[in-house]
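Take this structure first; my questions come after.
Heads up, one of the protein chains got dropped from this complex, but the rest are sitting where they should.
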């Protein structure tokens, strides 16, 4: 369905060529300062036409707040918001309409609904993500104001162009092929952990690919241009870090933090893969090396020495940086001719199509950040309910020491 | 929370050492023949003590149906079911209780709840999955009876031991390092597609590792034994295929088929990664090669020539085999001593612990199958509601041909 | 929260003086012919300024469809819709703002959210119901097209002015005071059942009070005018019938048909009471007289001779007319001065206020119909899922005859 979240709830609407796309954000904490500019900044990072790497469809995507705020402050009531579709051009029926586009949603939408929007991707269009990004910006404003939570996503690969090994997420580090060798050279590289702890959106945006390593970014640009010039497309991965999330978020057993994150990320168009922390790489590292030993932080709280866990243990955040990686397939829309069949099975060649993004990952960055923010706030509110309720109970003095948090060492 | 699903809904309860673990299954179609044996078969594949590769905790895990059936037929009302915990031994407080186990849920459960079960993993224990497996077996019985849907999971890697390249899921096929080389040798290998289309549980169970390739299975066994002998642990991946799923399942935009699958899979203990279809590999293959061209099947319906999509396009099933891969980290519980700190920050060494699974993937196989079955049935029921409702409307004759499924070619 | 429904889901937004009010309707069956006019007709019945009995706030309330349809046909994707607030006048702070309005939501909204809209009722304003009415009109269009379901509400009382006894809902029929007399004169009067089975919206709308009995309607008018002239207000009841609902709707145990109806109705502003079928009156009628004996209908199906049950038995519809009654309190907003206290507890007199509806029940009629339609469609889709799923199972031949529907008599 088109609603995400249990307590902080986002419901979206809109197709590629209808009057507007938008969302209703329900459950936003009241008393939060919120202006359209807070939202616009992320919409502008998402909008097409930012560089020569993206689709020429150029829309300003200006958000209009409909409700839920007054004098720039949230009321706690639903926030209605919309962005007009400037491009509502009528669609001329052409021979290409006889063909379901390969790996696109034409065929499956018709199988599902029996009817579909006449042109463009309809609801499967990436324009649908505008509502998410707007809603995510609201969640993020709260998280930043109340907790200093920071969410930064960046492009970690385009095609076969990856960040250098030292900066790469665990699964992108080349694995030793020696099956008997359990050595893990440096757990997770210090450079990568440093990148996670310090990367900012400003740094990410310095290059149109949104890859924070200039040399790699340049190679990625070339790769995207090569795809574009070939009327082809190419995929990539986005890595995201969430900093300063308090310990205790995540709702076992089905709504573990990583399960909600995975749900959120795999709901973004064109995604095919998700991993958190050590991810697929963590399947190859023995427990004795993969376990994150605890350490005492300077403030007396516990942290972990390594962070293979990606900030989540037992489905619950532990206070360390949360990081994860998402794989976006190469876009299905390409302007090459394709040999395929028509809806009725007639073989033929689907002729070249028009404008499209040769690579979606640069524009996917704010979408990933938005969905992450929605997940964190929704989980945070659920945990707030529990902690607040528990805090009203008298202390239980009779429990065995194995059941409660031992007192801090003085 | 402890409920999964919207229309077919599974709610579970139970810790590692309480009286029982179990589930309530709500929304099961009425009129389905269902006996405890239908459920027991998967519980027995999940239970510990099946081979020398698993934990010595040996419980029979016999399911007791409490409600929702009569004369071996489902009534459509909630099915209550439980499995007694044979092992409810009291826990003696020892020095090890001063330590949160690294990468385990001890610390995060205390941060979340302020209190935790005195021994074992409590709710984070793998015993929690019994309710899922039982519920999944019910879903599966329906899917098989009504549609002939088949769900088969198998172990595709243990540590660095992978299936041979020809049989491997896309991401496990070694990637050409030449960044300028877009060639994809054989799309997805014919052997792998053949494996997906034919693998059975009987074949999977022939080897205790549940890897369907005997030579690889043998190497996996050695790898697990090496971990066991070293008081260590090792992770692995499980690959799963779902066959004969009708086109049209999945609820865009937030509850796309792959998003629900990812949510379900990442809610299984010890999972860190998920990919569907081409997964992370699909990010490197240009759209022109990654797109699944349509073909006309012998029955006149459309299929796809390749299946990089993994049976899902636009978040909706297309009728092709659905396949996905899940990464399970190396278990946190190891019997080696570990240098870490106590809850209060005091550095020390957590002494060796007792019994555990050195590798969970063989026993994870039925859990993956169960969660997959729950997702498919829940999505199927939602689509049934839509299709049935739409079927009662008069045909719309005025729609442009771009909006409806063109007539089949005769 | 601001979402109602499980499969057919309505999410609304909007305060009394923000930019617009609206809704997202998710889960609408695809392929339904739907035009703005289908929605406008009910919005116009709801809008203020229809007669001298309502508030002078005069807004046209024109609906704008944003998404989810094309060429006048629903796509199955979310339908975004909005109605602009013409009246967004700034609020001047006056002494009256020192007072929480008695029986209004000023005080409780501040207690809940800590902040509230500066003027008018904010989210507690009746303008919030616009989204419901629009969504309900969509549900109703489906129900009428697919099933011929008819939903008609009417005013059954204003203050102490009730429909004549022969036409009155059961609880409005004067009860015999003789505690030992179990006689129920005529079960439910034939006139009342006739009214339920035949009343149309056209008849209801013949009089501005929306009471279908002209003489009573005239008395109601006088009663409302008396309240208006006295700067006072008066309440009333609305009775609603739903015809042609198939048997089998309602989701025991918590989402029984009447439980969902009650939830829906008590969510309408100013409601304080709900009863279905015999309602409170049914508590006084002995079972032997209250039980609805079955009869064979001309088409061979079963009906009931009487209909004390109001078309619902065991929480599930039985195919008979569903009827229920809702009590709306006298509006809290009156233009008399009121002795009360300020927020800080200072006693004083809240001066007269401006425009308001002296009686809301005439305008409540389309709101009640809308919420009823939403409930019916949501339940219908849930039952469609079940029936369709069950229909795919092979017949169970071994069940005892007590467990299945006996064959129809030929």
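Per-chain residue numbering starts at 1, and chain names A, B and C are given in the order in which the chains are listed.
Criterion: a residue touches a chain if its C-beta (ideal position, glycine included) is under 8 Å from a C-beta of that chain, and two chains touch if they have at least 3 such contacts.
Keep in mind the model is a prediction, meaning the values are calculated, not measured.
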Per the touch definition above, residue among C:19, C:225 or C:273 touching the missing chain: C:273
Option touching the unshown chain, where C:38, C:70, C:150 or C:258 are the choices: C:258
Touching residues (missing chain, whole complex) on chain A: 6-7, 27, 29-33, 70-71, 73, 76-77, 142, 145-147, 252, 380-382, 384-390, 392-394, 396, 398-400, 403
Absent-chain interface as seen on chain B, which is shown: 1-3, 9, 11-15, 18-22, 24, 26-27, 30-31, 64-68, 70-71, 73-80, 82, 112-118, 122-123
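The rule we apply is simple: only the chains that are shown with their structure count from here on.
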Interface residue overlap between copies chain B and chain C, same or different (over half shared): same
For chain B paired with chain C, centre-to-centre distance based on mean C-alpha positions, whole Å: 44
In chain B, residues with contacts to at least two other chains: 6, 252, 386-387, 390, 396, 399-400, 403
